[in-house]
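Note that one protein chain is taken out, while the other chains of the complex remain in position.
Per-chain numbering from 1; labels A, B and C assigned in written order.
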Amino acid sequence: MAFKQGLEQKLEQIQNKKMAQKQTISIKVAGAAGQGVESGGQGISKALRRGGLHLFGVSDYMSLIKGGHNFFQITLSNEAVYAHTEKFHLFISFDPQNVEDTLSHIRELHEGAGFIVDADTALKPEITATLQEVGANLFAMPLSKLAADLGGSKIMMNTVALGGVAGLMKLPFEKLEGVIRENFGKKSNEIAEKNIAVAKAGYEYAIQNYASQFKFSLPYNLQMGDKMLINGNEAIAMGSYTAGCRFISAYPMTPGTSVFEWFTKRNAQLGVVTKHTEDEIAALCMAIGAAQAGARSMTTTSGGGFCLMVEALGLAGMTEVPVVVVNAMRGGPSTGLPTRTEQADLLFAINASHGEFPKIVLTPGTIEQCYDAGVRAHNLAEKYQVPVIILTDQLLAGQVRDTDLSAFYTPEIDRGKFISKEQLDKLEGEYLRFAFTEDGVSPRALQGHPKTVHAPATDEHDETGHITETADNRIKMMNKRMHKLEVARSEMKGPEFYGPENADLTMIVWGSTYGAAREAVDLFNRDEKNKEKINLLHFYEVWPFPTKAAEEALKKTKFTISVEQNYTSQFARLLKVETSHDVKVKINKYDGRPLAPEEICVHVQNVLKQAQLATA
Amino acid sequence: MAFKQGLEQKLEQIQNKKMAQKQTISIKVAGAAGQGVESGGQGISKALRRGGLHLFGVSDYMSLIKGGHNFFQITLSNEAVYAHTEKFHLFISFDPQNVEDTLSHIRELHEGAGFIVDADTALKPEITATLQEVGANLFAMPLSKLAADLGGSKIMMNTVALGGVAGLMKLPFEKLEGVIRENFGKKSNEIAEKNIAVAKAGYEYAIQNYASQFKFSLPYNLQMGDKMLINGNEAIAMGSYTAGCRFISAYPMTPGTSVFEWFTKRNAQLGVVTKHTEDEIAALCMAIGAAQAGARSMTTTSGGGFCLMVEALGLAGMTEVPVVVVNAMRGGPSTGLPTRTEQADLLFAINASHGEFPKIVLTPGTIEQCYDAGVRAHNLAEKYQVPVIILTDQLLAGQVRDTDLSAFYTPEIDRGKFISKEQLDKLEGEYLRFAFTEDGVSPRALQGHPKTVHAPATDEHDETGHITETADNRIKMMNKRMHKLEVARSEMKGPEFYGPENADLTMIVWGSTYGAAREAVDLFNRDEKNKEKINLLHFYEVWPFPTKAAEEALKKTKFTISVEQNYTSQFARLLKVETSHDVKVKINKYDGRPLAPEEICVHVQNVLKQAQLATA
Amino acid sequence: MVITQEKTQVTVKDFKTDQKSTWCPGCGDFGILSAVQTALINAGIAPWQVMLVGGIGCGSKLPDYIRANGYMTLHGRASSIASGFHLANTDLVTIAISGDGDGFGIGIGHLVHNMRRNMDIVHIIENNEVYGLTKGQYSPTSKRGFKTSTSPEGAIEFAINPLSLAVSAGATFVGRSYSGDPKHAAEIIKLAIEHKGYALVEILQTCPTYNKGQNNDWYKAQTYKIKEENPNYDETNMLHAFELALKDDGRYPMGVLYHNTERPSYTEQVPALQQNKTALINHSLELKADLFEQLKKSYV
Partner (left out) sequence: MVITQEKTQVTVKDFKTDQKSTWCPGCGDFGILSAVQTALINAGIAPWQVMLVGGIGCGSKLPDYIRANGYMTLHGRASSIASGFHLANTDLVTIAISGDGDGFGIGIGHLVHNMRRNMDIVHIIENNEVYGLTKGQYSPTSKRGFKTSTSPEGAIEFAINPLSLAVSAGATFVGRSYSGDPKHAAEIIKLAIEHKGYALVEILQTCPTYNKGQNNDWYKAQTYKIKEENPNYDETNMLHAFELALKDDGRYPMGVLYHNTERPSYTEQVPALQQNKTALINHSLELKADLFEQLKKSYV
């Protein structure tokens, strides 16, 4: 189902209901690539967060380096917040002359919202007209003038604008000041101070001139304390590192690259070998080589690069080498929408590579789960001696949300049946790399010790690793390898509910869709009529499929719909084959833009209406 | 389920039942690689076939060039025959000193069977003892002596042995003579005549000395006429050629190579451009380049090479380029069992490449269907402008069966919405390569005409092919592309039954498993008690899945079991998600050896027994 | 290439498109785009007589910004796809377009093999010594010590020498130019088009966003024209080409480094293309009944 088709009206109805406790303010910073949208958005986010607000931030960008049109969206709240919103309250544009995009943003402004632009810009009449139409205020601030006068350069007009935002949001100025000092202080103190001066000017200008017109506000929670604003990819990287990952080889591909760059930037500090390879084939092959040697290893990519890795994935499966692959999905097929989000690689990842071998697929949905997935991926990989895929996506890779430091726990490193050097010294008898065992997992000793000489083959092999084609051995080895999948299945985490028990309708979601669906649960149920109407069931460890837990959970549902960012409802298909459960309705979005909670609510309302009609 | 586990006894029971009309004789030629097992097997097959017998031939070989142990199995019958048998009647060995393998063959001999070896070989006592045990006759023929005496070289001992086989089978000698003349005549007349002389000597020696001991015989049907002995890969190649394929680029990989070599050997004669590339990535990319230019194009490979092609598969899907990919499956994962058979790439092929786009997957089960798949693949590819995958396997790739010449029909070439040069000359207005249409298929004109200038992108693009990221266009383009899958679905061929209607049990099979399952139907039902007990339902065009036809067919079944050459019952999983049908029992074989009809019968009998117990 | 089509009178207008470029202001790719256009105009090749096969990268998007046949494909595969296209339609002038990452990094295998095959195509590689589109990682041509997000302490790899590699791999035309001199670049591209066999044209390219140091001024100082410095330079001598390519004085020789006109192109040797003197896509798809019968009979 495509979105935004005659749904605006219903959307309004939902939004106009009073939302009891949870209040949100949404801000959008827009401009051309290279104009500082991303850094500005991140900066003001940090300041507002430190003020004591919950915050969700995500950027929308085109596949180009300069020009075009990007934006950064911030949702602020007095409660935890997990997604962007469709409508927003404050809009800062650095390229208001881009009429088409500007208008489309303005149309999404709430009544009473504000639009900050440089007073020097001569706005096109359509823009002012539309502003009036939606009932939003024009805050034409002297951005470039203040920047030039006080900072000595128009370049600082972004900072003036951020000051304006802080002013309208009534954020204590020292919060913004702190962030600016941290960000620019590295370059030079002078630059930092100039930026602070212009920010302050913007701050005061906004308070004096517009505060009375901007009626939205949130209570700052001064007790909130430290929270991280870290994105999904950084969380995966940090989880991997804390779980002992010491080798990462990769080839750049949006949106997988930032996992790699987290390591490259810190390679000396962390003692991690990072290798930018010539392609994705080499990326995974090197990681496998390092893993065979004994290092916890990983690679990261996106769909197209993952395609090139599937042969080597089978190598890892066949020779039982623990290795972690991050596939950060983006809009496909092929080059597709390189900077946009999608969840369309699920069945490809699960079935990737020819032949059959065990692999594990994790699909985290939040920043915390990204960290956890990083940790678990490396532990599970080594415990079961299998490749583990972390399937994330552009939306999760780049989003930030105020995150507890404690969620990034100190992991236990579980190396499974790893035989240490000391144990080897005492070993009697021949070491069999692929010994048949009850759980299919063979004790793993590294090459480099006089007692462990062996040479695994990607051909079918016997317990020593030597090539053999006999039918008997083949059957035993297949059983051994595939049995690991069954053992691992029992420790895959089952799905989790969010929202009221006994809801009339349960949304089945996986991966990053959790965020928007969770907000939709809150938004929808907050309407008095809808109290406890909907909840969600979120899957975040999907292969081997946690069938039992899924079946238990499904028993607690009445009417299920799947909500996925893809065309073919891949998760619903998987659920069907694994549990025989047929979701009643499938909601799909595949335009590369992340689902918004309001949008989901509209779908849900339609579904409920139709379902009631159908049973009437 | 692994086979051969305490089932021998039940097997005997089945086999000892008289088989009414259909009689078979099975022959095995064994030896080390390089000893001429394959050529000998092919030669005697041709001669026996020409005598007027139905024939099925398949070889079993190791992954090495010389040495090891290979064999060629021939099943002869007075009726059509689709599979090898587990037990056999005549055994010719060129390496009887390979005791282990020889013994394993001997144990599969019928009582009264014959074992042809060179009289000069001093047989190990275990061998003679086991022969006696199973009640088989030793036919120790003076193979090398006759070869040396009459042909002048021991090398011809193979030919003597084949003469012996012909003698025991009471084949008119001229049939063998004709084949020998054809095969050796190319080299020199003299060699041909010498070989004929030694064959004749073997022929006569066998008749004089052993005919009375060898009690098995089949009636030759002199009216049978011409039939081809062509293997599955050759049939795919020929079908592709007759359907207009003029470009094939490939990289060698067993068992996909022979499709390619069919073309390379004839490239000048047929006017086909054949390109041996540096790897599989280039193989598919070149084929796509040629297809984009307008040539009907293809590539061929096996699982590991297919892995390397999945990125380019998405390129073809996104830019709507018709191209055909043959994936001849072998034992996996990874290098696996390179010369053995498996059906474990089904879900990988269907879900191959990141993102979502339409593709078509054909899974022929017989030589005739291989030809048909070759034809249809190219027509469907161009009609829907999608990549088409032909999924075959080692078993089908290398098997021969007497095949009607008329089964290789003269195809119609359906280029779908192809715009010819002449039509273009008259075209008014702009040509839109990706025009939105009702069926999702856009009229296709080639580059190289003044009116068709365009440049498709693998990024999301508009109707012209230019890159665009807008949400609206994205949704429309996804709908357009994916809709082609729905239109194509209606012309996918549904499954076909073989065997009695209303059978108690239906075997669900796909691809090459048809052969053994079909023979199992005949074998099992021939038992009076079992009359009309089982039938099979064979799927050979599986993606887009012919859901309606499948559901119709499934309604006609009572109790279904899946029989697949893989571990995870991939087809049963697909069937489940597409039709909600749950097969009751899953039979799996994954040791790389092809299922034998007797083996299937044992499984079926077990299933029936247990099912009856369960319902009692 | 063997140019089979008639020369066409074309002008800049013919190549004009509405598509908006996504390149950064000041990017060297603009110069290359104009050089390609000029070369085609001067060679008398119309938009419908050429095929531009792009890989993936900033520069590889070139076919989107010119009105001409094109195909924007996969990262690293332009050479293969262009070769396949060419073999099926020898009537169009086929030009592959890559960045340094695309052509010399992930795509070097195809490059090397198609060079030694002497596939009759032109391959333009826009070398900005960095990965532009993925936001500035070091590339196989980045200088040692170049600091990027994936080489924060400076690249520790030795850069590839594209020209010596091309010569030793068997390319029969090896030229170099620079994005700041579109006139020269156009000349070299035109020569490459007219060459029969694999013609590699490396175009040094400025990337004001991620490789700021190597701006136009820098390149002007670091480049020189081979023929200007040595009017007697013999481009048919392979060893001279090596010597020049390996010369380690930090400066870039520009012009035709190597030109071998003796090797037959791959295309000229393909039986199916030679026996039937028209492009493969014009061959009839009709099945000759006697041939079909003969094929079948051979299996009886």
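Structural remarks
Methods note: contacts are C-beta pairs under 8 Å (C-beta built on N, C-alpha and C of every residue); 3 or more make two chains touch, one makes a residue touch a chain.
Given the structure is predicted, the values throughout are model-derived calculations rather than measurements.
Touch with the chain omitted from the figure is made, among C:Ile160, C:Ala186, C:Val201 or C:Leu295, by C:Ile160. Across A:Ile65, A:Leu218, A:Ile281 or A:Ala377, the single residue that touches the chain missing here is A:Ile281.
From the options B:Thr24, B:Gln42 or B:Ser63, the residue with contact to the unseen chain in the full assembly is B:Ser63. Checked against the hidden chain, the listed residues B:Thr254, B:Asn379, B:Ser512 or B:Gln605 yield one contact partner: B:Thr254. Within the complete assembly, B:Thr335 is the residue of B:Ser45, B:Thr335, B:Thr392 or B:Gln605 that touches the hidden chain.
Contact between chain B and the absent chain runs through residues 34, 62-68, 251-254, 257, 260-261, 264-265, 267-268, 274, 276, 278-279, 304, 334-335. The set of chain A residues touching the chain not shown comprises 50, 226-230, 234, 238, 242, 244, 246-247, 249, 267-275, 277-279, 281-282, 285-297, 311-312, 315, 319, 403, 405, 408, 410-411, 413, 446-459, 466-467. Across the interface with the omitted chain, chain C contributes residues 105-109, 112-113, 116-118, 140, 153, 156-161, 164-165, 167-170, 238-239, 242-243, 245-246, 263, 266, 269-271.
Assume only the chains that are shown with their structure count from here on.
Chain A and chain C, compared by their mean Cα positions, are separated by 38 Å.
Inter-chain centre distance (chain A to chain B, centres taken as mean C-alpha positions): 45 Å. Chain contacts: chain A has residues 62-63, 304, 334-335 touching two or more partner chains. Each of the following residues of chain C touches two or more other chains: 56, 72, 74.
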